[in-house]
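Yeah, one chain of the complex is gone here, protein chain that is, but the others are all in their spots.
Up next is chain A:
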Amino acid sequence: MAQPLDYLKESPSQTAGPYVHIGCLPNFCGIAGVYPADLGHSMVNARTRGERITLSGRIIDGTGTPLRDAMVEIWQADAAGLYNSPSETRGTADPDFTGWGRQAADPETGLWRFETIRPGPVPFPDGRLQAPHISVWIVARGINLGLNTRIYFPENEAANAADPVLSRIEHKNRVPTLIARRDGAAYSHDIHLQGDAETVFLDI
């Protein structure tokens, strides 16, 4: 026998369920007057530095049906590649950019949409640069533990090819599941929970 290590266990996850909006997006689901606005609704303001983009998509289940009760959160660096976080020690991020957004899937179409800016590149722990990307966290009824994934930009071909995370994907035909489609400043990206096109999800 040895001394116990005495670490605590992380609280186990439970599904967000179909009513996650009540707690996280109450104005969205018609509970008005408790909070002035839903958190994460707006990531940018008139002074935010960087190129404005929109990012939209759907989350698709194993039958090809979009989830209409999911909630999506994104987290990203500012235009200079700095995170608006106390754990960011490389500099001070743009105070006019939160870096964090939260949206519900549309209850009819399943479409979610963020208005944000193009993120700058950030380093990998070994000092190499990662290609610009947006971190994504998905919860919904039927999802027992929130799913992490990333979204990369299709025009950054060289940076994506050198990206330390994308490079770890063994089956190269799955890399495109992390790369958005572009139409001008509008990017779209469907996330597939199952099937041949299953998105690469991350154990981070």
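In the analysis below, a contact is a pair of C-beta atoms (placed from the backbone, for glycine too) under 8 Å apart; a residue touches a chain by one contact, two chains touch by 3 or more; residues count from 1.
Heads up, the rule we're going with is that contacts and distances are computed from a predicted model.
For the chain of the complex excluded from view, the name given in UniProt is "Protocatechuate 3,4-dioxygenase beta subunit" [choices: "Monoheme cytochrome SoxX (Sulfur oxidation)", "Probable peptidoglycan glycosyltransferase FtsW", "Protocatechuate 3,4-dioxygenase beta subunit" or "ATP phosphoribosyltransferase regulatory subunit"]. In the full complex, chain A touches the omitted chain through residues 6-24, 26, 29-31, 33-36, 39, 61-63, 67, 69, 73, 75-77, 83-90, 98-100, 107, 122-127, 130, 133, 135, 137, 139-148, 150, 164-165, 168-169, 174, 193-194, 198-204.
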